[in-house]
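Note that one protein chain of the assembly has been removed; the remaining protein chains are unaltered in position.
In this document, chain identifiers A and B correspond to the written order of the chains, with residue numbering beginning at 1 in each.
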Amino acid sequence: MNIRIALASLLAATTLATSVSAQTLTVITAGDTNMVDYINDYLGPKFEEGHPGVTVRAVGTGPGDGGSQAIYEKIHAQKDKSVWDVDVAVVHQRMAGKMVEEKLLANYRDGVATSKLVTRKTAENALGVNVSGYVMPMFHSQIAIAYNPDVIANPPQSYDELAKWVKENPGKFGYNGITGGMAGVGFVFGWMYAFSGMADEIRNGPWADGAADKWAPALASLRDFNQSVMMTPGNAGTLDAMNRGEIAMGPVWMDMFYTWVADGRLNPNLKLMILSPGMPGQPMYYTVPAKSSQPDLAKEFIAFATSPAVQADGIVRRFNWFPGIDPQNVKSELTDAEWQRLFADVTPETLAERGWSMPQAKYFAAILEAYEKNVAK
Amino acid sequence: MRSRHPAFSRLAETLGLALVMGLAAFVVFGPLANLAIWAFAEQWFYPNQWPTRWGFEFWARVFRPRAGAWESLWNSVSIAIATVGLSMVLSIPAGYALARLTLPARSLIMLVFLLPQAFPSLPIFVNIAAIFYGLGLNGSLFGVVLVHSLPGLVYAVWIATASFAAVDRSMEEAARNLGAGPLRTFRDITLPQAFPGLMAASIFVFLDSIDEFTGTYFVGAPDITTLPILMFNASMGGNYQIASITALILLIPSVGFMLVIERFLKADVLSRIGR
Partner (left out) sequence: MWPGVLLIAPALTAIALLYALPLLRSLITAFVGEDGHPTLGNLAKALEFYGADIVYSILVALGSLALIAFVSIAIAGYLTLGQSRWAVPLLRWIYRWPLFIPFIVAGQTARSFLARNGVLNTLLTDVGLVDAATATSLLDWRGLVLTFAWKQIPFVTLLLAGAMASLDRSTIEAARNLGAGRLRCLIEIVLPQVRPQLLVALVLSLVTIMSVLSVPVMLISGNPTMMTAMMAHRVTFYGDYAVANALGLFSYLLTAVAAWAYLRMSLREKSN
């Protein structure tokens, strides 16, 4: 009797796994939990309102490149099937390039009404790979240094000054290395921009074999730097360590910072700044897998998500990201105060001067590998 | 040596003992109380030592319809029930055979059922995931049930074997002498006697499945979210309140079963495990 019940529930569980409603739009996203929250709490319900019978299912794969890698593996595993179980994939720049090169993505942008609003350079080129037509930026975000002005009245303004500052204030600066999310990765890229002597090549190419051999001094000084800083567990871990007073300074995503402050989870006195010469920022991309089962619905979803109204209300007002489409179209939907909030700590001028791009894909991988080999151990 | 007053020395001993017991209680319950504090802290930042605002705001956030807590709970429970089903279907005949029937290389087979517990499981899960990718089982409930059944099977076979070994054979013989067939004897005599042990095995398998993280992380994620996965994501995302609330929910079956398991796992079965 018991066995029969158990068998029945086993069967029930199996059928449940295979039956997915045709009206479900599966959106898979890399990044921190705020990405899933954005789709679950804001975008999904709004889209469902305009599309009765459609359910938006958000699936999060985790922060940083690991999250994008999981999306890649999931789609790559279904390569030979006729239909894939992902309709919209939100990925980082590096993975977007790789997936375009491996023909895993659809060239969909021309069919989307809002495509004319896309003006960012990153919409055409993702870390050296031509992705024109395959991606639409969901938002742009910037890595900055958060600091507690009650503890540090005059924070160091450049990587040079920071390196000296941590020697005098050991343990007061913290970051999450390269395994726990992109804020730490971006901080390391900024370090390489400042000290490798080849910031231009790293950002714009071309790739030179053996470039990594020239990085020995920069990596050695980073290793030395790491001796005086606290390692935090992840992007959120840095914010949490700031919040709990364990560190007074650390690299964070600007949007996460403002969201946490708005949430009451972060001391509102904390401030942001960007180190010179520059710290990287990046967009996240909306992409449609090449064999999505409902490409038209996916396109409608992306068109909706990149419309000026949603970009203003969702991306800027509620989640504190910089818009993915041309700012002029978004600004008009917001009050001045709401728009200026994005620049409360960092002026547009500083942002233009010090908000740099991520490294080209090959340099990207080479720096991470060099870090693991020379700095982490 | 001058002997102290006996009443005084007994008092000192009692006080010392109370101190040690208090320390033990703090070590065990302090971390659990910490979870409870986080679950109800709405605002808590440096330099405040304790939360500055308490409330249920984050509970509402965990259980809002779209947050996925309900789906995770449903996933966790249905996976655990299916895992118990699969493990018991496989291990009841296996346990009976190991306890009662002649088998070639019996001790070798017992050893095989021990091996999954004798080596670290993480590489196994990683490679199961790689194999499942090829079979399309990744991200399916069935795939997760299979992964959970690996540790489940080990417990279930061992406890089931011990339970069948503890069954009184004279009653079975009496039933057979009265003309009952082997299946009927098994159903009416053997199974009821072994039932408490099998129940204990089921509870173990259920708990293990509810708590399982690593296998689900590699095989189920990102499509299948169970409570442990939900908790891990919240924790790594810095949502300590949400992680703590999920953790408290996860504790309910664990603590509940801990309080009842002794009823099912009798000493005569316990002493036969592994024989």
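As a convention for this text, a residue touches a chain if its C-beta (ideal position, glycine included) is under 8 Å from a C-beta of that chain, and two chains touch if they have at least 3 such contacts.
Everything numeric in this text was worked out from a predicted model, so none of it was measured.
Peer 1: Considering the whole complex, which of A:T24, A:N107 or A:T179 touches the chain not shown?
Peer 2: A:T179
Peer 1: Which residue, A:T232, A:S307 or A:Q360, contacts the hidden chain when the whole complex is considered?
Peer 2: A:T232
Peer 1: Given the full complex, what residues of chain B touch the hidden partner chain?
Peer 2: Where chain B meets the chain not shown: residues 17-18, 21, 24-25, 27-35, 37-38, 46, 49-50, 89-91, 93-94, 96-98, 101-104, 109, 112-113, 115-128, 130-131, 146-147, 149-150, 153, 157, 207, 210-211, 213-214, 217-218, 228, 231-232, 235-236, 240, 243-244, 247, 250-251, 254-255, 257-258, 270-271.
Peer 1: Which parts of chain A are in contact with the chain that was left out?
Peer 2: Touching the missing chain: residues 62, 64-66, 69-70, 72-73, 176-177, 179-180, 226, 231-234, 237, 244-246, 372-373, 376-377.
Everything below uses one rule, namely that only the chains that are shown with their structure count from here on.
Peer 1: At what distance in angstrom does the C-alpha mean of chain B lie from that of chain A?
Peer 2: Roughly 37 Å, centre to centre.
Peer 1: Quick one: in the complex, what on chain A touches chain B?
Peer 2: Of all residues in chain A, those touching chain B are 2-3, 5-7, 9-10, 12-14, 16-18, 28, 32-34, 40-41, 44-45, 59-63, 70, 73-74, 77-78, 81, 85, 180, 233-237, 239-240, 243-246, 260, 264-267.
Peer 1: For chain B, which residues are in contact with chain A within the complex?
Peer 2: 42-43, 45-47, 53, 66-68, 78-79, 81-82, 84-86, 88-89, 92, 133-134, 136, 138-143, 145, 221-223, 233-234, 236-240
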